[in-house]
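Only one protein chain is missing; all other protein chains are in place.
Now for chain A:
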Amino acid sequence: MSKILIRGAKVLGGEPQDVLIDGAVIEAVGTGLPDEGAEVVEADGKVLLPGLVDLHTHLREPGREDSETVLTGTRAAASGGYTAVFAMANTFPVADTAGVVEQVYRLGQEHGYCDVQPIGAVTVGLEGKKLAELGAMHESAAGVTVFSDDGKCVDDAVIMRRALEYVKAFGGVVAQHAQEPRLTEGAQMNEGVVSAELGLGGWPAVAEESIIARDVLLAEHVGSRVHICHLSTAGSVEIVRWAKSRGIDVTAEVTPHHLLLTDELVRTYDPVYKVNPPLRTERDVTALREALADGTIDIVATDHAPHPHEDKDCEWAAAAMGMVGLETALSVVQQTMVETGLLDWAGVADRMSFKPARIGQAAGHGRPVSAGEPANLTLVDTAYRGAVDPAGFASRSRNTPYEGRELPGRVTHTWLRGKATLVDGKLA
């Protein structure tokens, strides 16, 4: 059956409408659409969004298939309502050649749960010294448009300048992991009251802010586009706000965990809360939420960072940094942004689908829910309430900070070009 009728869904949170999918395309949106020959999905009360797009995912393949693979990661993505993810380059080998990015891209296409758009490394081996073959990666079958040394900062100002300039030739963007390396040597958590008490090495806000300040100025100087990964401090918000007011072409992302959690949780010494950049303070959380609402921060990106159990079941200092996020992102955004009145569902669609697709140039994603558009869609039961149970995750790793925490909302259906990848909360 190639036709699907989604009946009575609140499209982008608006009035209930029917959405008819024919093959890979939305055929019609309206009320009282005929269900002849169509599989009907009753969506009464549910919110229909364009398929979510994550500009910042770690799929770990190649190299750390014990943490995640393209298959398990894209299944997690489909479970979370995503139809496209951008896979970060810090794999083994690093995605710094056309060969590696093509492999990752092809695996995504083969598995069919979610489009995988590889991100290319900015520098060879993420070492920050020599530009990777950015042009070759762009021209490969993967068509890379986003470049990042994520996990590491491109801290050499000259290399960063050159990268920003170079990608202009093919409309690429450099996504910066803003972390001044010298200021964060031995860093274990946010530097502040809690780190002072716990005796854990501090990761000062200024280490992020100084790099963002430098990079927006570089982008202005060379007339390029820069994207700031996982912005985490109130000061960073101020810098991006200033840069935008000045007309600098900068975009920024925030993770769900930085919208909800604070460094107070580190008092448990439970490495599930260890992440880079670290959890910050309540004041930062408030600033990030407001900035996402007013558009200073453009998008939500998960920084989905799977790690095997043994890398987290140890003492804090020995633990890996990162949290999984694909399967809980929308719930956290519902709690922190929608239920607080900061964003409506159209705003969520904007921050989690339209804009990330535009920043990453993900063709066919982040499109309006209207006739003639690709049928990349996500259906959300926003009334659902339940405790997070990692045992049910599709991700190969379970390092979620939300275990046992009640979060609202549940993705029930995801369609990738008209093909269901998630049906009634179960992977197809």
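Note that in this section a residue touches a chain if its C-beta (ideal position, glycine included) is under 8 Å from a C-beta of that chain, and two chains touch if they have at least 3 such contacts; residues count from 1.
The rule is short, and it goes like this: contacts and distances are computed from a predicted model.
Missing chain, UniProt protein name: "Aspartate carbamoyltransferase", from among "SpoVR family protein", "Aspartate carbamoyltransferase", "Molybdate ABC transporter substrate-binding protein" or "Xapx domain-containing protein". Residue in contact with the omitted chain (choice from A:G14, A:P93, A:G112 or A:P204): A:P204.
In the complete complex, the residue from A:E110, A:E139 or A:E310 that touches the missing chain is A:E310. Contact with the chain that does not appear here is found for just one residue of A:A213, A:A319 or A:L377, A:A319.
For chain A, the residues touching the absent chain in the complete assembly are 188, 191-200, 202, 204, 268-270, 310, 313-319.
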